[in-house]
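The structure follows.
For this view, one protein chain was removed and the others were kept in their places.
To keep things simple, chains are lettered A and B as they appear, and every chain counts its residues starting from 1.
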Amino acid sequence: MAHQPLTLNPDRLFPADPGVRAIARDLYQGVRALPIISPHGHTDPSWFSLNEPFSDPASLLLAPDHYLYRMLYSQGVPLDALGVSGRDGGTHTDPRQAWRTFAAHVHLFRGTPSAMWLNHVFVEVFGLDVRLSAQTADLYYDVIDAALKTAAFRPRALFDRFGIELLATTESPLDPLDHHHAIARSGWDGRVITTYRPDPVVDPEFDGFAGALEAFGDLTNEDVYCWRGYLDAHRVRRGEFQAAGATATDHGHPTAATADLSRADAEALFARIVRGGASAADAELFRAQMLTEMARMSLDDGLVMQIHPGSFRNHNRALHAAYGRDKGADIPTRTDYVRAMKPLLDRFGNESSLTIIVFTLDESAYARELAPLAGHYPALRLGPAWWFHDSPEGMRRFREQTTETAGFYNTVGFNDDTRAFLSIPARHDVSRRVDCSFLARLVAEHRLELDEAAGLAHDLAYGLVKTAYRLDEPAQGGAWNSLKSA
Amino acid sequence: MAHQPLTLNPDRLFPADPGVRAIARDLYQGVRALPIISPHGHTDPSWFSLNEPFSDPASLLLAPDHYLYRMLYSQGVPLDALGVSGRDGGTHTDPRQAWRTFAAHVHLFRGTPSAMWLNHVFVEVFGLDVRLSAQTADLYYDVIDAALKTAAFRPRALFDRFGIELLATTESPLDPLDHHHAIARSGWDGRVITTYRPDPVVDPEFDGFAGALEAFGDLTNEDVYCWRGYLDAHRVRRGEFQAAGATATDHGHPTAATADLSRADAEALFARIVRGGASAADAELFRAQMLTEMARMSLDDGLVMQIHPGSFRNHNRALHAAYGRDKGADIPTRTDYVRAMKPLLDRFGNESSLTIIVFTLDESAYARELAPLAGHYPALRLGPAWWFHDSPEGMRRFREQTTETAGFYNTVGFNDDTRAFLSIPARHDVSRRVDCSFLARLVAEHRLELDEAAGLAHDLAYGLVKTAYRLDEPAQGGAWNSLKSA
Partner (left out) sequence: MAHQPLTLNPDRLFPADPGVRAIARDLYQGVRALPIISPHGHTDPSWFSLNEPFSDPASLLLAPDHYLYRMLYSQGVPLDALGVSGRDGGTHTDPRQAWRTFAAHVHLFRGTPSAMWLNHVFVEVFGLDVRLSAQTADLYYDVIDAALKTAAFRPRALFDRFGIELLATTESPLDPLDHHHAIARSGWDGRVITTYRPDPVVDPEFDGFAGALEAFGDLTNEDVYCWRGYLDAHRVRRGEFQAAGATATDHGHPTAATADLSRADAEALFARIVRGGASAADAELFRAQMLTEMARMSLDDGLVMQIHPGSFRNHNRALHAAYGRDKGADIPTRTDYVRAMKPLLDRFGNESSLTIIVFTLDESAYARELAPLAGHYPALRLGPAWWFHDSPEGMRRFREQTTETAGFYNTVGFNDDTRAFLSIPARHDVSRRVDCSFLARLVAEHRLELDEAAGLAHDLAYGLVKTAYRLDEPAQGGAWNSLKSA
């Protein structure tokens, strides 16, 4: 059987109506080649500090991508067979065999964003021109494997080729940030910054919290077992993260709950937390209080807050036991914002020098809660369609359900939120195409003028993210810049 | 820089597909010029009784419109700078300066219904033909200010020019209705009616409830501190509102909870309420019981009930302290109808002589709860897309999510629900365009015949509202008509 050709249609994702499509195409031409700013993601900074070749197609493209292996798992393919490592660290599956298994199931992705991202990578990054299938699995493996061995496919070369202006990674407060320091010292001019993600020492229910707290004290030389010292330890590390370029923090809590306890109540709560065995209610209250504490620190140091609530982590008990966290078994839950965020908003919501970017996995909150909140509180902005909703339909629903109440200017551009480095251009391209399509419909329906749409397309692709994440401001810490210029 | 032209495209809001657009245009031509019936709104009746000129552009268009100033506030513009008065009553901002600040931020409204409403007012009411911007702020101010000083822009002249057949305002049970009486006696033939909105004496958590209750007794000469007298006081005032033209009541509760207590339990609850310091649970139960009481009275006097639940009022604590109610800080919440309304529906839901119009700010209830309820209970009808959802996308979602289960005939046409008088024609025009666009799609997809769509367009724009609000029936009270003819 002849292989089926693979091409990327230049009009993909644009509306089918010829008139609207022409407008979308026009708007897209204005933003297609803008640099990529990726202010929130999960790539590995060691890639850019060490700049070593990626090992093989399966380990690069398949094993780290839970969007991919969760779908195969849902149809009965064991994770082992895809090269996903268990808690014991090992996998005995040959990468080529894992790739073949993946290729044999690629029809499962029809109509999903993963299919679009993959095809973009296959065509644009690797120059493949036939579709992936069981028949072409080895051809794919060979072409990709060969490419990865060349200099042009090392991390920094791809970073440059992708037109990335800035890439943020996400690190734990326990991370020494060595890779970021190494990048800064390396002379390479790629801008890779970190983000302060304190969940391991903020969430009492996080795996290994007690040990993390101890390490937090060791690293900062603060007495993290008293409330004041614990907060100071955060201040220390936030400063160090800023020195490594961070402009933002990130908080992945089960809910959007916030609290604003008195000093005495907060101290008493913290005492119960460090004693160990805190109740679920205390754990929730502590996470809630810590969001308000983080906002207070942000008012001082200027770091932008990101709140990513509403994921029920590790829903699959047996899979979690065998494979650990982040294996495609996190499930969104209904998420309240109106009552949950009131304590924090009552305290700091009117501060226009504070930026809190809120995300959701519960789309029913877009029009009902999030757009009204962001359309009122100076401190609030809406993060883009996230995770399961980082998709053409998800982005469209985001714009349709938030724009009329919050406008475009209370949103913050696109986040790719990915650990799949090669898919970053594909993901930004999808976002630009979907936003241009939405704008084109408004223009075609005479709800927006063409020049307004062109300005908005630019802002949504480039301008808003830069402002919202304060990437256009001189670094607060200063040290990062001096490291860069050293 | 040359000013950019401002026009209203005759095809605005119609679908882009040429075939569907042609059908929508055709349907719209049949309803474009129908008289406006505005059965639920918040304009000030003194405008029509006194018929004095509006003072200036900012005080007319900006300061009362929370859709506008909430968006600027969300981007850091203080309310003072926009001429919004605080609780102390004053603002020291010059109206022209407030207008300039607004004009400099008008890009924030791109893609919002406010932008469409404003442009409609600018072009149709004031004949402006350049876009509003920082550069044209003074031009706008001067043109509008000059117009407002002329006879053609007095309230009654605009009312007539707008083709308003009927306009309902909303008054507290404590309102003497003097302005409505004055209008009736004036000889002007504009029909401005009132609506009975008893929240201040029904909601124990309303600001100033105790004082309002006392005034309620004084006004009605009923013993409002006993349950029977309190209910009689409502009956007295409902009758007086009917005499001033009212055909409806309106209830803005935090939730849709209803109750059906025994007489003894209701009396005991009321005793706890009037004693003061009622618990939150008692306050909620009392509001719930009062909806059932109001339904019972409606069965007697024929007033249509409107229930507007699900807004978390005055969410912003500091803003509420400084500026008071209704300052753009009301946030929708998740709202249950199925369990909440069961007590009332068990009591009166099968009464086809009763009309209860239910609204929602929680769109997730449209297809799941509200359409099934309204598609079954004879007493229930669905109010139109409301408040944050009074917008092209919001109206489209309303039709897409309610029609298949409730049909069109369990809905009640359009409400503008506005205090922005000049925007009333714009809002009704948007509604007619969006409904015609929805119908056009059904016709284009052969889900509806063109003649059926034409009939429906007329019903949605004019027929249903008249029937649902009983505006085509002889007034129950009689007195209002006799005042009119006196």
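Definition applied: a residue touches a chain if its C-beta (ideal position, glycine included) is under 8 Å from a C-beta of that chain, and two chains touch if they have at least 3 such contacts.
Bear in mind the structure is a predicted one, so any value in this text is a computation, not a measurement.
J.: Touching the hidden chain in the complete assembly: which of A:Q29, A:S55 or A:T333 does that?
T.: Of the candidates A:Q29, A:S55 or A:T333, A:T333 is in touch with the missing chain.
J.: Give the residue, chosen from A:L361, A:L422 or A:V443, that touches the chain omitted from the document.
T.: A:L361
J.: So one chain is hidden, and I want to know which residue out of B:S364, B:S391, B:T418 or B:S431 touches that hidden chain in the complete assembly.
T.: Considering all chains, including the one not shown, the answer is B:S364.
J.: So that we can see where the missing chain sits, which residues of subunit B does it touch?
T.: Subunit B touches the missing chain through residues 15, 17, 19-20, 336, 338-339, 342, 345-346, 349-350, 352, 364, 367-369, 371-378, 380, 400-401, 403-410, 441-442, 444-449, 451-452, 455-456.
J.: Spell out the interface residues on subunit A facing the chain that's missing from view.
T.: Residue positions of subunit A that touch the missing chain: 4, 9, 11-18, 70-71, 73-76, 107-113, 115-116, 131, 312, 315-319, 328-334, 361-364, 388-389, 391-394.
The rule is short, and it goes like this: only the chains that are shown with their structure count from here on.
J.: Subunit A to subunit B: how many Å between their CA centres?
T.: A distance of 41 Å separates the two centres.
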